[in-house]
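Here's the structure we're looking at; comments come further down.
Omission of a single protein chain aside, the complex is shown with its protein chains in their original locations.
For chain A:
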């Protein structure tokens, strides 16, 4: 046994190479004079050498084959999960697109249920038998006219845009539409119309800001 716990600790510091040169010299001097510590050091050194000399063993024969045999079956679905993890922006964008398209599609489906709707003006006549909205001669529709599931005959004047969904518009020779005339018949066109409208809104908002 080392003569003192302090020296035992120092011996371990020395074995770990955790000593300054002066500390080391001091320890050497002590080992020269203290037999107990010198023996302790020799025994430690010997134990370490024994452990280090423990022969290096190798993995058993066909170890790798054994490991491979126990691998779980490959998961086929893994690639897209990984792809989604690696491209979160694309994933979010495509989910957004799908949801948007679905919601537009469903709202279009809801709207095509044959009910004639008019938005935009009071100065129109509605012929429910033929499903026609008439802007009579001499009458003026202030602003936009928006007709769903019906035809439109413009004999008078529309100061804004005319939009016809699932219908047709006839512009009589005397009739006048100041804004744009748009006919929307199919889901895709309807979606395109909405996209355009959103874009226009955003654009005009920006313009107003300026």
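Please note the rule applied: a contact is a pair of C-beta atoms (placed from the backbone, for glycine too) under 8 Å apart; a residue touches a chain by one contact, two chains touch by 3 or more; residues count from 1.
FYI, contacts and distances are computed from a predicted model.
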Omitted chain, identified by the protein name its UniProt record gives, among "Stage V sporulation protein AC", "Cytochrome c oxidase subunit IVB", "RNA polymerase sigma factor SigW" or "Acetolactate synthase 2 small subunit": "RNA polymerase sigma factor SigW"
Hidden-chain contact residue, picked from the options A:21, A:58 or A:129: A:58
Chain not shown: contacting residue from A:47, A:140 or A:195: A:47
Missing-chain contacts mapped onto chain A: 8-9, 12, 15-16, 18, 40, 43-44, 46-48, 50-60, 63-64, 66-68, 70-72, 74-75, 78-79
